[in-house]
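Missing here is one protein chain; the remaining ones are kept as they sit in the complex.
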Amino acid sequence: MDAQTKSGLVDTQNLPDDREIAIDRVGVTNVRFPIIVRDKSHQSQNTVALVSLTVDLPHHHKGTHMSRFIEVLNEHGSVVHVENIEMILRHLQKRLHSRQAHVSFEFPYFIEKAAPVTGAIGLMDYTVKFTATANHDDIDFVVTVIVPVTTLCPCSKAISAHGAHNQRGQVTLNVRCRRFIWVEDLIQLVESSASSELFSLLKRPDEKAVTERAYENPVFVEDLVRNVALRANGDPRITWYRVEAENYESIHHHNAYAMIEKG
Amino acid sequence: MDAQTKSGLVDTQNLPDDREIAIDRVGVTNVRFPIIVRDKSHQSQNTVALVSLTVDLPHHHKGTHMSRFIEVLNEHGSVVHVENIEMILRHLQKRLHSRQAHVSFEFPYFIEKAAPVTGAIGLMDYTVKFTATANHDDIDFVVTVIVPVTTLCPCSKAISAHGAHNQRGQVTLNVRCRRFIWVEDLIQLVESSASSELFSLLKRPDEKAVTERAYENPVFVEDLVRNVALRANGDPRITWYRVEAENYESIHHHNAYAMIEKG
Amino acid sequence: MDAQTKSGLVDTQNLPDDREIAIDRVGVTNVRFPIIVRDKSHQSQNTVALVSLTVDLPHHHKGTHMSRFIEVLNEHGSVVHVENIEMILRHLQKRLHSRQAHVSFEFPYFIEKAAPVTGAIGLMDYTVKFTATANHDDIDFVVTVIVPVTTLCPCSKAISAHGAHNQRGQVTLNVRCRRFIWVEDLIQLVESSASSELFSLLKRPDEKAVTERAYENPVFVEDLVRNVALRANGDPRITWYRVEAENYESIHHHNAYAMIEKG
Partner (left out) sequence: MDAQTKSGLVDTQNLPDDREIAIDRVGVTNVRFPIIVRDKSHQSQNTVALVSLTVDLPHHHKGTHMSRFIEVLNEHGSVVHVENIEMILRHLQKRLHSRQAHVSFEFPYFIEKAAPVTGAIGLMDYTVKFTATANHDDIDFVVTVIVPVTTLCPCSKAISAHGAHNQRGQVTLNVRCRRFIWVEDLIQLVESSASSELFSLLKRPDEKAVTERAYENPVFVEDLVRNVALRANGDPRITWYRVEAENYESIHHHNAYAMIEKG
């Protein structure tokens, strides 16, 4: 292989390597990049992603060409949705001469939500992640939603004269699907599994409603992941999932945690 | 004061308080919110901010009304620039019946940059923060830019047979201005004070140029903040500044740090 | 000034500087260092601190000597308490030929606590920070405790048929004292100002007690900082304080915040 190039500068990356060790993944991480994502109600929303782009590297190459990852990202433009992530993967495989390519885009995602009684409109923020791998012709796609919720402790409610400790929790749901599923549907699946969903804007009648709803729907962290698992099992679009819940316990400084993965 | 309201629900926040202690700041923090910011080259860019909104609370009120902060933010819409931040402050003062109001918006900010030799275009990301306070009629406005740079150590260069340790550093520049100054100008002020600016996309001839430029412009963390201070002193628009630099030393696991504040 | 030294290597830092700009602070940050801190009940505990050490630098010196900060830290040994922090400051002033010196040590701090009913013993973790500045002969010392607590919302309790939203909150109390005050006393001052303190270990009868106590002691974030301020005002040892509280609201994804600083 000729490491000399048209710029006259040595192409060190193209030198042969004799350590006989292939690299599973090499590329760039922590790239902040503005993107546009399609959403269910408004067609698209602007947000900012943390991006990683990697490929595999055969044992006989010394290095990959890091600038090409950024070029592929730039050439692709800012619109990122499920369909065109496949194009990025194919583009990476071609430009980097690799069998595999991996991308992930993690970004804040916003949904307009009406308060339960007054209907006051606020913007709830979630975190969404698209992780995709191309292996030769195959594509593996995982969608992740990170959803903050309220959990109210069933034990605390059962044993206390009044009140029950409750707290903010966070559910991370990863899914593989056999056909398209909106991020909004996954978020709704999680929110309906908790003691209550969260809101950005609540007036007093709303706060009363949310407080009472949480008190009437106590869930352990175990109940939360089971409720999500039940709903995911019942959704014909979902072929695999992994759900984690973490409660920022209001009576402890540590967290309660539970996880179920569909085998 | 009547804590009973038209919703028929007690307004606990409106109850009198007899502890005789005024609160300097009360409100909401960590609100993620999509915003549109004006930029020098494209008129505007979409990004996502972490927002805090607070007011002062006189000693005789038990609590503020947290939902009103979110309402003010929502009513204002997503376009955030220097001029209309004053409107948010005035709106907060009015809705919360306060003398003072404080807001901060911190967000990633992107600038298209051409590589120094090939001219290849990439998107560099920075962090920008607008912090503003209204006190009665006065407005105090601070712009902050957080700029990653290269620093190459003058001592290491001077004493070594070849090479010199260099690393990514981060400069945080806060300024008060007597008239409008573009974020791009502040970033350029910082980048020209370092061994080299950073780029998102560099081809081999660019990498050669950037490496050699850094080697020819060694700066200690002390030089870096002094260079920024010199340029800020010479800019008639800047009335106050505080500059901090932190080098993620490539030979240590701790950081080198320097700070200058214009008195 | 002679930049040539006994090692025969140029001392670049000792070169003169003609920019006529003094540096307020220069040194090292983010140094992880194991320390031993005195505690009220056990005489001492082992922990790990994040340390920063800085000095001022007159305008005519190009740079400071970064390795000396680490030498001062090493020579001092691992025992860190209020009294001997002054020694570190004096040592820094002397070794770096500076008028001012600043240090901060931030570290996890543990207190054995008995559950309220069963008396079961657990280890609660807090974060403590010592920040100290020497200016010529003067020493300024600030102790900070970061204390997680439970807050239960008075409004939610007042308007709801049953239950009340509550959550983990965090109080940051900074104080200056005219005479020694134990970290344990500051933590106790904060914990007694909340709806309930937190525990590491609670059995069912304890959970019942903590849940009911929180329900009987609702506090807004405003109440929390005022309760701390009242107690601090009443403590003759405390000459200045700044108290901040941040509630990780269980019904919102943003936080409620309040701050009082004693003028």
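A, B and C label the chains in the order they appear, each numbered from 1.
In the analysis below, a contact is a pair of C-beta atoms (placed from the backbone, for glycine too) under 8 Å apart; a residue touches a chain by one contact, two chains touch by 3 or more.
Note that the structure is predicted; figures quoted are calculated from it, not measured.
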| item | value |
| --- | --- |
| Of B:Phe141, B:Trp182 or B:Tyr248, the residue in touch with the unshown chain | B:Tyr248 |
| Touching the absent chain when the full complex is considered, from B:Thr29, B:Thr47, B:Gln100 or B:Thr150 | B:Thr150 |
| Option from A:Asp185, A:Glu222 or A:Asp235 whose C-beta touches the chain left out | A:Glu222 |
| Residue numbers in chain A that touch the chain omitted from display | 9-13, 17, 19, 21-32, 52, 54, 57, 62-64, 66, 70, 154-155, 158-159, 220-223, 225-226, 229-230, 233, 246, 253-261 |
| Absent chain, residues of chain B that touch it | 124-125, 148, 150, 152-153, 155-157, 159-168, 196, 198-200, 202, 204, 207-208, 210-212, 214-215, 248-254 |
| Interface with the undisplayed chain - residues on chain C | 5, 7, 9, 11, 31-34, 45-48, 67, 70-71, 74, 108, 110, 120-123, 125, 200-205, 208 |
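Definition applied: only the chains that are shown with their structure count from here on.
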| item | value |
| --- | --- |
| Chain centre separation (chain A, chain B; CA means) in Å | 27 |
| Between chain C and chain A, distance of the C-alpha-averaged centres to the nearest whole Å | 35 |
| Of all residues in chain B, the ones touching two or more other chains | 9, 11, 31-32, 70 |
